[in-house]
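Heads up, one of the protein chains got dropped from this complex, but the rest are sitting where they should.
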Amino acid sequence: MFTSRPTLLWLLALPVCVFTAFFLMPLGVVLVASLTTQDGQVSFAQYGRILMDGYHWQVIGVTFRLAILSTLICVVLGYPLAWYLVRIVQWRSWRRACVILLILPLFTSNIVRSFGWMVLLGRTGLVNDALLATGLVERPVRFLGTETGILIGLVYILLPFTVLTIGNALARVEPALEQASRDLGAGPMRTFFSITFPLTMHGVMAGGIIVFSMAISAYVTPALLSGGKVTVLAMLAFQQYSTVFDFNYGGALSITLLAFTMALIGFSSWLARLGAHDMKGN
Amino acid sequence: MTLLAITNVTKSFANYRALDRVSLDVAQGEFISLLGPSGCGKTTLLRIIGGFMSANSGRVVIDGEDVSVLPPEKRPLNTVFQNYALFPHMTVLQNVAYGPLRGGASRKEAESRAQEALEMVGLAAMAPRSPRAMSGGQQQRVALARAIVNRPKLLLLDEPLSALDLQLRKRMQIELKQLQVQLGITFIFVTHDQEEAMAMSDRIAVMSAGHIEQIDVPEAIYRRPKTRFVADFIGEANILPMQADGRSRAENPSEGVLRPENLRVFTQADDLPAGWSSLPGRVTATTYVGGTSNIYLTSGDRTLHARRYSALPDGVRDGVDVIAGFDPADVHVLEG
Partner (left out) sequence: MFIRLVALSTLAFLVLPLVVVIGVSLTDTKFLAFPPQGLTLSWYAVVLENPTYLRSFLTSAVLAALATLAAILVALPAAIAMARYSFPGKSALSALMLSPLVLPHIVIGAALLQYGASIGLVRNFPALLVGHVVIVTPFVLRTLLPLFSQEQLSQEEASRDLGASAWSTFFLVTLPQIRAGLVSGGIFAFITSFINVELSIFNTTSTLNTIPVQLFNYVQYSVDPSIAAVSSLTILAAAIAIILIDWLIGLDFLSGS
């Protein structure tokens, strides 16, 4: 159908223009701004301000801690749920219903979902009521405005991603491979760890990367559940643009956030390649 | 000595009965084929023997031990899967060493046994490779090595040659048979290819619609099919109505089968040997391929097929009226 060179140029014209004009150039502007002072001098002062200041390191620390923990929890909770949906549920309609329940939160705004948790985690919310009623705690636990509260919110919002990627990987594992393992004398647990889990590792990695990159740059959930008491990197960057109007410093914060995300994605694709290389067994 | 005894195995799925009270005894060292069209239940039976599926009723006994409720890893048998089921994240050596490792062998011992098994299938040099980078024939051999490395009493093969091209398939048939004789392992071989079954098996169990139609040595299956299904499925058959004229041996004779090589075509009635029966017919098509000639005739509302291992007889052409003749002794009477 389309095979000539001029056609190729026509095909690429719009995508390249749009992404250059409204994606690459804006990011370039931020990068330039982050490297200049407010009177237009080229300088690393903005980055110096971030790296020299203990407060920033603390914010970066909180951001990373929340991202790592939410990634781990999402994988640990996501795997059994994916297993349940792919392997245990026999009844098609129930699986369909479960998948809809799984995707429904993804189709709902972070605000709405975090709002639900604001109600649940309040001093007189359902969670505290339940904890008090079961006698696990004596006084209401403060969740809102703590890292725990934010963590619950982040896990909640990001969990469907790991369930979907792991579930997809699980569904693609050929049943014959597990049968072959059993046939060769391995029990169910051994088969899981030698065959099934390694074969779904790419799904775990893919889900983990999505969760980590979204957790590290999350803004809405931390903003709503922190009550202003905990600050993450994205909140700090947004403040510079919305209230402080320091675009140079805000730019440097944005680039820092971007750099962390890209470094992580680079690192994990390197890991994935390493894994793929291992699989070849050379 | 009976190695495998299957008694009254029945398996039903939601809307149909895949196996209906199937019984089968397999002797130690035997090569037996389960042959039938797709959906006949042969793979279901194999999966029940392997432990990948449980029967609704009936027993599977291997070497005197009832294994009906044992999981696959506890059964003294191994399987060559249809699409080989090689572990893609392991090397060829790791694939083959997997079984010995599960059996409690040390890594070193497992690897040396794996290497030995790979040598048997002629792939010793491929040990460090990934199975994904191999040809279909090589993958087939790896799957075979992996299944025999533990020296199972019984080897199940689920259409293992179906993915190979014709030439390779013919060669693997011979190799498989040699390996089976050499190892002395009992083979249960599932196939829908009757020539493959005929070429390799000691006995063939022809299956249809969830039961075994006939089980016998290949020659008997071909020459003395019990039912019309077996006659049609194995080789080609002319089905003739039998008159109760004393020539038949069955009590209620209905139909007889005549193989094409036993039907001859004559241009003149005088050429018919004494004692032969004849049917008038008209030639509709002829072929001559590789030293074999085939003649297709219509006789009344019936189509007949004659084959001879020489050139077409003089005067036999499309549209010519001829006489089809056969020795009544060559007609095998079907039971049902």
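Every chain is named by a letter (A and B) in the order it is written, and numbering of its residues begins at 1.
What we mean here is this: contacts are C-beta pairs under 8 Å (C-beta built on N, C-alpha and C of every residue); 3 or more make two chains touch, one makes a residue touch a chain.
Given the structure is predicted, the values throughout are model-derived calculations rather than measurements.
A.B. asks: Of the chains you can see, which ones touch the chain that is left out?
C.D. replies: The chain that is not shown touches these displayed chains: A.
A.B. asks: Just one of A:I68, A:L126, A:V244 or A:A263 touches the chain that is missing; which is it?
C.D. replies: A:L126
A.B. asks: If the missing chain were put back, which residues of subunit A would it touch?
C.D. replies: 1-3, 8, 10-16, 18-19, 22-27, 29-30, 33, 77-78, 80-86, 88, 92, 95-96, 98-113, 115-120, 125-126, 156, 159-160, 164, 167-168, 170-173, 175, 209-210, 213-214, 216-217, 219-220, 223-224, 234, 237-238, 241-242, 247, 250-251, 254-255, 257-258, 261-262, 265
As a working rule, only the chains that are shown with their structure count from here on.
A.B. asks: Between subunit A and subunit B, what is the gap in Å from one C-alpha centre to the other?
C.D. replies: Roughly 55 Å, centre to centre.
A.B. asks: Under the stated contact criterion, what part of subunit A meets subunit B in this complex?
C.D. replies: 174, 176-177, 179-188, 190, 194-195, 198-199, 278-282
A.B. asks: Hey, which residues of subunit B end up touching subunit A in the complex?
C.D. replies: Interface residues on the subunit B side: 50-52, 71-73, 77-79, 81-83, 85-91, 94, 98-99, 102-103, 128-130, 132-133, 146-147, 150.
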